[in-house]
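Before I ask anything, let me first share the structure, which is written out below as structure tokens.
Here the complex is missing one protein chain, while the rest keep their positions.
Naming follows writing order (A and B), and every chain is counted from residue 1.
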Amino acid sequence: MKKLFSIFLLMVLALVIAACSSDSSSDGEDNTSDSNDTEEPTESEETTEGSDEEASGGTVEIFSWWTGAGEEDGLLALIDLFEQKHPGIAIDNAAVSGGAGTNAKAVLATRMQGDDPPSTFQVHGGAELNEGWVAADKMEPLNDFYEEQGLMDKFPQDLIDMVSKDGNIYSVPVNIHRGNVIFYNMQVFEENNIEVPTTMDEFFAVADKLQEAGITPLALGDKESWTSTQIFENILLGVLGTDDYQALFDGDIPFDDERVVEAAELFKKTLSYVNEDHASRNWQDASQLVGEGEAAMTNMGDWAKGYFSNDLDLATNEDFGYFPYPDTVGDFMVITDTFGLPKGVENPESVKEFLSVLGSVEGQDAFNPLKGSIPARVDADPEKYDQYGKDTMDDFNNGKLAASLAHGSAAAEGFVTKMNQAVNIFVTQLDVDNFIDTLKNASGEL
Amino acid sequence: MRKKNISNLFKYFILIVMAIIFLTPVYVIIVTSLKPLDEVSLSQMWALPTSIDFSSYVHAVKELAPNFMNSVYLVIPATLLSAILGAMNGYVLSKWKFKGSEILFTVLLFGMFIPYQSILIPLIQFLRTIGLYNTIAGLILTHVVYGLPITTLMFRNFYANIPDSMIESAKIDGANFLGIFRRIIIPLSISGFVVVAIWQFTNIWNEFLFAVTITNSDSQPVMVALQNLSGSQIVQWNVQMAGALVAALPTLLVYMILGKYFVRGLLAGSVKG
Partner (left out) sequence: MEQKIEKSTRVEPSTPIKKRRKISKDQMVAVGFISPSIILILIFVYGFIGWTGWVSVSNWNTLVPDFSFAGLKNYIYLFNDYRFQADLRNTVFFTILFIGLVIIMGLGLSILIDQKLKGESIFRNIFLFPMALSFVVTGVVWQWLLNPSTGFNQFLSVFGIQPKWYTDTNIIGGFEWGSIEFGLPVAIIAVVIAAVWQMTGFSLAMYLAGLRGIPEELREAARMDGGSEFQIYRRIVLPMLMPITVSVVIIMAHISLKIFDLIYAMTGSGANFVTDVPGVYMFETTFRGNYYANGSAIAIIMLLLVAVFIVPYLITNRRGDK
């Protein structure tokens, strides 16, 4: 009994000690958080280096969801470059991973609503930026910055439009991914004597041929429904063309337009060619089917290229190939990561220094080859990129740009969420009328 | 004797079958964590790795190590505090009921059903006001508060088994509130403490939502680092699985250490005498 009680006493003692030590450390942190909005939570001994520097430039906290293999390397390379150029400014890499950025978006929203913005944060160009943070009056315009840095003619005008609202520019694009790509197993195509399809009709003919040969024509992993939404947006782009595609999401074309209905019918037909267990797979699992030759093709944003070559160890243009989504050959579905300047940041000049490195040729060429994306600037050095990158840069500079819906660029997040829900129901029920109705109702959000 | 052997054999049989079922997912986790990247795929999930590759573990440990101690500083005080507070509440609410104590119990209990996603914004604003935002202490406070309902409930119901007559006779012997708590209740709560500690330790250790929103970068616990092993689009499952096993080691260690006290919990009889 006595022994037990002494154990209990010991526990209490340990507790008090722990409480004291955590109190003292929190005191130290309180001071920094009071004086400095961009909170540097490290213990003082760890940041002795940083503390002298803080006097001159403070800390720039970079908030992103880049934590995975290539993307983190890219970000670190960018940070390295920045630190070489600006030794006086400390960088705090605040990355939150998971769910294609959903976790990060939740943390970001909570921090922004709690008036604790990071110095700069990753945001997709287009509606996610403009209808989100700009509309909420949380961003500083960067027009002067663009002029100063001479950036106005370094990005395609379409891209600058995607990060502008009412004539003001709000962020700096760092990279470009393409959403309307189909990756395919070259061996499967060869064995079945199949040519790359360029129209939806050709695509369906190819799909029929593959199905007869016992191969799943299109691999889909729609455990998260944005992958299906991505197929639908590509079909929409094919049917409508870039101008009307954007007009649809601007609310100028109604969702019961006959071309939208046609796209829904094509989507329905496409879904009859996918693997049966699509709901149990994510896009990586679906790509595996293509890698193994179980399926012939899959539609995915071109980060899948990195998965095919690095993770599945397949050779570009030998084991797997790529072509634009049928009927969207001259078009480029843009997914762009950008960084802006939130209002209420302690040291905006230091943040602008970071944005200037991020927007420079050097910065973009340090980041993108590692991330597996192409630079947003038109004057970057193609020699730093692999064959896929070179091809894509070519298409980007010459193609017509469209904003991806599935990745939050074409329409506000609220609409995207409802679109994903409608697509999720449609994939099972395949009820075109119901689908169009739901979309029409949701278009009130636009 | 013979009958007993047969029935024991039967019991072992059931336990072993269940254990095998329980371990199947663990097999998949371990096998995946030992594979090189290009062998990680759905169709090869059951297959043993062609060669054992520890590089996932090296990578995972490297990434998790900086955040490891944060978790330790978080989980130990938070577990102890919430267990002690829970024992105190449970003692009062089971053995010292007063007018309105049932209502207070309900008020406490209801708290655990609050979905945490919905209160993140006021929580952060509150922690900023009291100066604990972005600190381990703030995270400890949060976990202790939201752990209270469960620990209180568990202790209250463990104490419900202690006969009131024991308390009464102690009172007659002149023991007061604290004396009874110290000499009768605490010694009887060991297995209760074990369960509560297991629960709180595991939950706080594995908790992600509070961890990622209340703390930034350098003060983040290990679970955030574990999540960050995966990328925004591409997830390397071998590294992820290795990381999960590494991150689960402290919890397992706690189970094994505390497991002894399960056996020592058999004190109910001895106290009576």
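Convention: contacts are C-beta pairs under 8 Å (C-beta built on N, C-alpha and C of every residue); 3 or more make two chains touch, one makes a residue touch a chain.
Just so it is clear, the model here is predicted, and its values are computed rather than measured.
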{"item": "Chain not shown: contacting residue from B:Leu34, B:Val75 or B:Val195", "value": "B:Val195"}
{"item": "Omitted-chain contact residue, chosen from A:Ala106, A:Ile235 or A:Met393", "value": "A:Ala106"}
{"item": "Interface with the undisplayed chain - residues on chain A", "value": "12, 15-16, 19, 98-99, 102, 105-106, 109, 112-113, 132-133, 135-138, 222-225, 276-281, 412-414, 416-418, 421, 424-425, 427-429"}
{"item": "Chain B residues that touch the omitted chain in the full complex", "value": "8, 11-12, 14-15, 18-19, 22-26, 28-29, 42-43, 45-46, 81, 85, 88-89, 91-93, 96-98, 102, 104, 106-119, 121-123, 126, 142, 144-146, 148-150, 152-154, 157-158, 160-161, 176-178, 188, 191-192, 194-195, 198-199, 202, 206, 208, 223, 226-227, 237, 240-241, 244-245, 247-248, 251-252, 255-256, 259, 262-263, 265-266, 268-269, 272"}
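Here is the rule we go by: only the chains that are shown with their structure count from here on.
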{"item": "Chain centre separation in whole Å, for chain B relative to chain A (CA means)", "value": "35"}
{"item": "Partner chain B, residues of chain A touching it in the complex", "value": "1, 4-5, 8, 11-12, 14-15, 18-19, 21-23, 25-26, 29-30, 33-34, 39-42, 46, 61, 65-72, 92-98, 100-101, 103-104, 106-107, 110-111, 113-116, 281, 283-285, 288, 291-292, 294, 301, 303, 306-307, 310-313"}
{"item": "For the chain B and chain A complex, residues of the former touching the latter", "value": "37-38, 40-43, 73, 76-77, 80-81, 84, 117, 120-121, 124-125, 128, 131-138, 140, 182-183, 186-187, 190, 212-213, 215-219, 224, 227-236"}
